[in-house]
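A single protein chain has been removed from this complex, and every other one stays in its place.
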Amino acid sequence: MGSLKTFKPGGVHPAENKLSKDRQIEILPIPKVAYIPFSQHLGAPAKVLVNRGDQVKAGQLIAKGEAFISANIHSSVSGKVKKIDNVIDTSGYRKSAVVIDVEGDEWEDTIDRSDEIKKDITLSQKEIIDKINAMGVVGLGGAAFPSHVKLMVPDGKKAEVLIINGVECEPYLTSDHMLMMEKGEQILTGTKILMRALGVAKAMIGIENNKPDVIEYLTELAKDYEGIEVYALKVKYPQGAEKQLIKALTNREVPSGKLPVEVGAVVNNAGTAYAVYEAVQKNKPLFERVVTITGKSVKNPSNWLVRIGTPISDLIEAAGGLPEDTGKVIGGGPMMGKALTSLDVPVVKGTSGILIMKEEESDREIIKNCIRCSKCVSVCPMGLEPYLIEKTVMIEDYERTEAERVMDCIECGSCQYTCPANRQLLDYIRLGKNIVGQIIRTRSKK
Amino acid sequence: MNILRVSGSPHVHTDNSVNKIMYGVIYAMIPAALVSIYFFGLSAVRVLLISVVACLLVEYLIQKYLLKSEISITDGSAIITGVLLAFNVPCNLPWWIIIIGAIVAIGIGKMSFGGLGKNIFNPALVGRVFLLISFPVQMTSWPVPKPLFTKAVTDAITGPTPLGALKGELYKEGATIQKVMQDGITYIQDGVEVTYRIPSYVDQLLGNMGGSLGEISAIALLIGAIYMLFRKIITWHIPAGYLGSAIIFSGILWLADPSYFIDPLFHLITGGMMLGVFFMATDMVTSPMSAKGQLIFGAGAGILTILIRVFGAYPEGVSFAILIMNAFVPLIDRGFKPKRFGETVKN
Partner (left out) sequence: MNDVVIFAVASLGAIGLIAAVILYFVARKFKVYEDPKIDEVEESLPSANCGGCGFAGCRAFAEAAVNQGNQKGNLEGLNCPVGGNDVMAEVAKILGLEVEEQEPLIAVVRCNGSFTNSPKKVAYEGANSCAFAHSLFGGEGGCPFGCLGLRDCVVVCNFDAIHMNPETGLPEVNDKCVACGACVEACPRDIIELRPKGKKGRRIFVSCMNEEKGGIARKNCKVACIGCGKCEKVCEFDAITIKNNLSYIDPAKCRLCRKCVEVCPTNAIWELNFPPRKPKPIKPAESEKPTEKKETVTKETVLDAKAKDKDNRPEKPGTGEESGE
């Protein structure tokens, strides 16, 4: 097989801990009350369309994304709108959301609920993008960028290849893994749809080598799909990051500050491909997704198909309840996930997993002086110097922070993960990014 | 249930730590220490102990009474400085000179900059060079190795190092490398004429020659270096740059005039070359951050070492070369950045 493809420079290999591997996707019972935030995606929040007391069905549009970068929100349950209120979400702040009292499980009639796999694509390029927009599909890898925006190639640029991200480089998480195992045909059809929407003839599916079953299965299936190829990648974090995956598969580097389409590539998550399939072929809006619930202390690490808006406490219950010695609950994986402040946080479109960490795992260790070991420099996938950025932020020399290209940072956390002196590199880099971002905005206004 | 913790990602951390790195270096120095004990006997143990204890004590006292900061002597860095300082002195050095060396190394070389991670120069080398300049006689009287368990001549016999002997002899008129190698050198010690023969390459590799404690055995040092490379405590860049440039530069000289310039292999396995390349130039704190910078740093130190050895006043140039390059580290860090991902060429 030779050496596997991967990206350069940098990267780390944290303990994989894929505890919920090989656990089939189960269906989580519908919650009693669903909390559906209006801002589940990157960009402007959607504008609410329902009022208190309205009856809604699962799949009904309840908030419309009106801005260019925004996405529609659909109800995930049927029932009555209890109120429109502020609900704490993954950001740690209360954001406005629809609260629905669940009654039964009635779906919109337009949704095709059969198990039949529809492979024929009948819609045109424009129709597909409109459909994806209407069904509120966003990137399911974590950042939740509205998918239809991604598919609209800017004038003067040309997409050459579609990359499907089946890397799942975050430790612990297995939702994409199981989805690819169970819904292979659908994902490949979804890939075909995305290829048509972009007008490209070639698609590459990148999967890390720690999932040999998926690689074998999809390679076999892909023989029936023209233009789709499956690639095994070396296990290295953060391979699932857009720019790193493009580098790994095509050996092209997205220029600093530019979009991937600059080098002719568009990246979509495997989960997104599945959501696109459901939206286009089955008319089903994005209102449920696969979520991994995992952690070393969790009784039953597993993968669940969850309705958007389900409080994560339901999910934790399903996995055997919250362990006694819980120190941290993380929305997402351990490298890039957000620590949650409450168990009432609802599952949103971007929630790929819930990770529960024991108390002794959650505390940070004592911070020491930087010993200039240069580990952070060698693992940075963007070729930055995290130690230097940290220093410039600490002394508030933000001009230098900007000159050291803090805005290129993808916040993968490799530097802080690897720092033997336990320095809080990413904390300060994020702070620097915030401040430099503000400086750039005020400068461009002038 | 306790209250939940909140912090920024990442939420996991490698099990590597400063302490593990430091103790890794200490383990890597054990073979060289054992070899020195084998060749120099209890006097080597004496120097090692005095030096390590003095370094720990100086760091402890400074942190406790001068800086009033947390005591961090358990992190292993003071032990490394102590061992390296001992490795860099002859085994018959009086105890009080060793202590002065420790005070200079830790007090001036390290703590005056703010402790571990802040120092510009390698502390052990600062101590060593200070001693070399202040006590040149004591620092350059090299006891002849007297392997353990062998009945050898008395302790007091000293002799030159191969490098020193060669350099001293080559100043004389009509001397060529070949002649020195064959005949050895003769000098008067205590009224007796003594002949010193340059040791064979095998002896040099094993360490059976005069010199500082730790520098004698290239093999033992290489074992330690391989251990450090394996544990990823050091990367290959600095040693490669250092050895590469030293070999190339001394090779050019050797090819130009083999009767006056000795071959590269001699340069590599004598003196403090191996010790400097793998244990002192690779000191994380005082070396550049980027891979490119590390290569440049190593290359600079290699050329400087050979320059000083061949053309300088001292027979040995490793310490000076590394210290000089240490001073260039901030400049190298500025000039040789890692390649940014997706960097566009500026017009």
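Note that the chains take the letters A and B in the order they are written out, and that residue 1 is the start of every chain.
To be clear about the criterion, contacts are C-beta pairs under 8 Å (C-beta built on N, C-alpha and C of every residue); 3 or more make two chains touch, one makes a residue touch a chain.
On a predicted model such as this, the values are computed, not experimentally measured, just so you know.
Residue-wise, the contact with the chain that is not shown comes from A:I88, picked out of A:I88, A:I132 or A:L315. Which of B:I3, B:V192, B:A256 or B:A313 touches the hidden chain is settled by the complete complex: it is B:I3. Against the chain not displayed here, subunit A makes contact via residues 86, 88, 91-94, 338-339, 341-342, 363-364, 424, 427-428, 430-431, 434-435. Within the complete assembly, residues 3-8 of subunit B touch the chain that is not shown.
What we mean here is this: only the chains that are shown with their structure count from here on.
If each chain is reduced to the centroid of its CA atoms, subunit A and subunit B end up 50 Å from each other. For subunit B in complex with subunit A, the touching residues are 1-2, 4-14, 16-18, 20-21, 72, 75, 114-118, 235, 284-291, 294, 337-344.
On the subunit A side of its complex with subunit B, the touching residues are 9, 12, 14-15, 92, 171, 243, 247, 253-256, 258, 322, 324-330, 332, 334-342, 355, 357, 359, 361-365, 368-375, 377-378, 380-385, 387-388, 405, 408, 411, 413-414, 416-422, 424, 426-427, 430.
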